[in-house]
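A protein chain is absent from this complex, but the other protein chains hold their places.
We call the chains A, B, C, D and E, going by the order they appear; numbering starts again at 1 in every chain.
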Amino acid sequence: MFIKIDEMKSLENLSGQSGVTIMKDLQQVFPDLGNLATKLHKEIYERDVLDLKQQEIITLSILIAQGNTESALKFHINAALHAGLTKEEIFEIILHAAPYTGFPRAINAVYAAHDIFIENGLVK
Amino acid sequence: MFIKIDEMKSLENLSGQSGVTIMKDLQQVFPDLGNLATKLHKEIYERDVLDLKQQEIITLSILIAQGNTESALKFHINAALHAGLTKEEIFEIILHAAPYTGFPRAINAVYAAHDIFIENGLVK
Amino acid sequence: MFIKIDEMKSLENLSGQSGVTIMKDLQQVFPDLGNLATKLHKEIYERDVLDLKQQEIITLSILIAQGNTESALKFHINAALHAGLTKEEIFEIILHAAPYTGFPRAINAVYAAHDIFIENGLVK
Amino acid sequence: MFIKIDEMKSLENLSGQSGVTIMKDLQQVFPDLGNLATKLHKEIYERDVLDLKQQEIITLSILIAQGNTESALKFHINAALHAGLTKEEIFEIILHAAPYTGFPRAINAVYAAHDIFIENGLVK
Amino acid sequence: MFIKIDEMKSLENLSGQSGVTIMKDLQQVFPDLGNLATKLHKEIYERDVLDLKQQEIITLSILIAQGNTESALKFHINAALHAGLTKEEIFEIILHAAPYTGFPRAINAVYAAHDIFIENGLVK
Partner (left out) sequence: MFIKIDEMKSLENLSGQSGVTIMKDLQQVFPDLGNLATKLHKEIYERDVLDLKQQEIITLSILIAQGNTESALKFHINAALHAGLTKEEIFEIILHAAPYTGFPRAINAVYAAHDIFIENGLVK
C-alpha cells in the first residue's frame, strides 16, 4: 500500500523536499489516494516530450484557471522554482493567464505566489 | 473604433492568417469587444519575459481546464503550431493536463486538436 | 404533476412565448424537473426588490460566466429583450463581463447573442 | 418568513443536529434564502426514487467537483455519516472522483473529510 | 503501447460495447492518453468498497456538475444503464443535482439522458 521508494525519490527530484512532505502527509490521511496521486505524478512528469519547466507551466496554468486550489498552487510554485523557473517568469505566467481566466483568479494566484516567494527569501 | 493596422499585423505574426480571420469576424459582430480583445492580445503576447511557445502552452492549458472553449481552443492550437510547437508536444500538453483537469476535459481537447491536425494535414 | 396555468402565465409574462415553448418541452421530457424549474422561476422572478431588467442582467451574467449554457443563455437573451433591455445593453453586459470571466467565455456569449438578435430581426 | 417546524424536523432527520444549526444560522443572516434553501432541501431529500445514501453520494460528488464549497462539503460529510455511509465509503467516493475532477479538487476533499472524521471521533 | 486485452475486457464488463468503441477510438487518435484513461478506468471501477451502481452515480453527478462533458456524460449514462440503474433513477440523479449545480447544468443533462434513452429504446 505504501508508496515505493523510487516514487518518493522521483517526487523529491521533481518537486523538492516540500513536495515529499506534502505527499507523505496525504499518504497518512488516505493512503490509497496518496499512492495513486504519487504514481500518476511520477508517470506524468517522467515523460520526456516536454521538459520539466514546460510541465510546470502547464500545471500552474491549470491551477490558476481552476481556482480553489491554493495548496496545490503553492506546491507547484515551489516545484516551478525547483525546476528553474524564476520569480519573474512565474509572475508572468499569471499575467498572461489573466485575460483568459479573468482577473479574480489571476489576483488570487499573485498572492499565493507572493507567499511562496517570501518563504523562499525571493522578496523581502 | 476599428482595429489599427499594427494590431492586425501583430495578430498575424502571432497566430497566423486564421487568427486574423477570427478576430475580423468578431470585430464585425461586436466591434468594441473585438477591439478590446485584439488590443489585450497584442499587449500580452508582445511581452518578452516568456517566449511565444511558452505563452501558447499557458493559453492552451487554461482553455483545456476551462472547458466550453472549443473555438478558442482551436484558434490557439493553430497558434501553437504557428509558434513552432509540434503535434506531439500539443498532445503531450493535453496528457499532462489530464490528472489536473480530469479526463473528460482532456478527452474533449484531444478531439479538438485532432480536428486541427487534420485541417493542417498533420494526420491522415 | 403538470405545471399549473398561473405558472405558465407568469412564464409568458416574464420570458415571452419562446420561454413557454422551452419549458413545455422540458416538462414533456422530464415533468418533475420541468415543474420544479417553472415553480422556482416564478418564485424568483415575481419578487419585487429588483426589477425585471436587473433580474435578467443577473441571470445573463451568471450564464456567461458558467459557460456550457448555450440554450439557457439564448432563452435569457430573449427574455432580456422581452424585459426591455436593448441589443446594445446586452452586448455591453458581455463586454463588462469579459475581464472577469475571461475572453473565451465572453466571445461565446457574443455569438449566442448575435444568433438571437438575427432571429429577432435586430441585425441583418 | 421563518422556516416551518416540519421543515426543521425534516432537516434534523436527514442531516442531524449540525445541519439544523447551520440552516438556523443562515436563516438569521438572510431569512429568505435560508427559507428557500430549507424548503428545497426538504423537497429534494424526501423524494423516494433514490435512498438517502444515494442522495448524499450525489451531493458529495457535486461538491467535490465544484470546489470552493468547503462548508457545504463538511455539512454533507456529516449528513452522509448520519445517513449511514462509513468513513471508508466517503473516502472511496473521493478516490473515485479524482480522475474526473482532477486531483487538486479530490485532495481538498480528503482534508475536509479528515476534519469531519476527527470531529466525529472516527480517526485519532 | 496498446491497451491490453484484460483492460478492454474490464471496460466491456463495466460499460458495455459502446464503452469499448469509444475507448478504441480515443486510443487510435492519441494512444498514450487512451491507454492511461483505460488503465485508470479499470483501476478505479474494479475497487470493491462501492458497488458499480454507486460508482456510476458518482461519475454522473460529477459530469452533470462540470458541464461541457456531453460525450463523457452520454458514455456514462449508457454505463449506468449497463450497471442496472433505471431511466427513472438516472433522471432522479439529475433532479437531485439541480439545486447544487444550478438548473442550466441539470437541464443540459436531462437532454443528454433523453438522447441515450431514445437510443436504447427506453422512450418513444
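By definition in this document, a residue touches a chain if its C-beta (ideal position, glycine included) is under 8 Å from a C-beta of that chain, and two chains touch if they have at least 3 such contacts.
Source: prediction; values computed, not measured.
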Consider the whole complex, including the chain that is not shown, and state which of C:11, C:26, C:63 or C:113 touches that chain.
-> C:63
Which parts of chain D are in contact with the chain that was left out?
-> 26, 29-30, 32-33, 36-37, 40, 62-63, 66-69, 71-72
Residue-wise, where is chain C in contact with the chain that is not depicted?
-> 40-41, 44, 47, 49-50, 54-55, 57-59, 61-66, 88-89, 92-93, 95-97, 99-101
Those residues of chain A which, in the complete complex, touch the missing chain = 67-68, 91, 94-95, 98, 102-108, 110-111, 114
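Methods note: only the chains that are shown with their structure count from here on.
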Mutual neighbours - chains that touch chain A and chain E alike = B, C, D
Mind having a look at which chain is the central one, using mean CA positions?
-> E
Overlaying chain A on chain D by their Cα positions calls for a rotation, in degrees to the nearest 5, of 120
Average the CA atoms of each chain to get its centre, and name the chain whose centre is farthest from that of chain D.
-> B
Of all other chains, the one whose Cα centre sits farthest from chain A | C
Tally the contacting C-beta pairs at the B-C interface and at the D-E interface, and name the larger one.
-> D-E
Chain A and chain B, separation of their C-alpha mean positions in angstrom | 24
Sequence positions of chain A contacting 2 or more other chains = 36, 40, 62-63, 66, 99-101
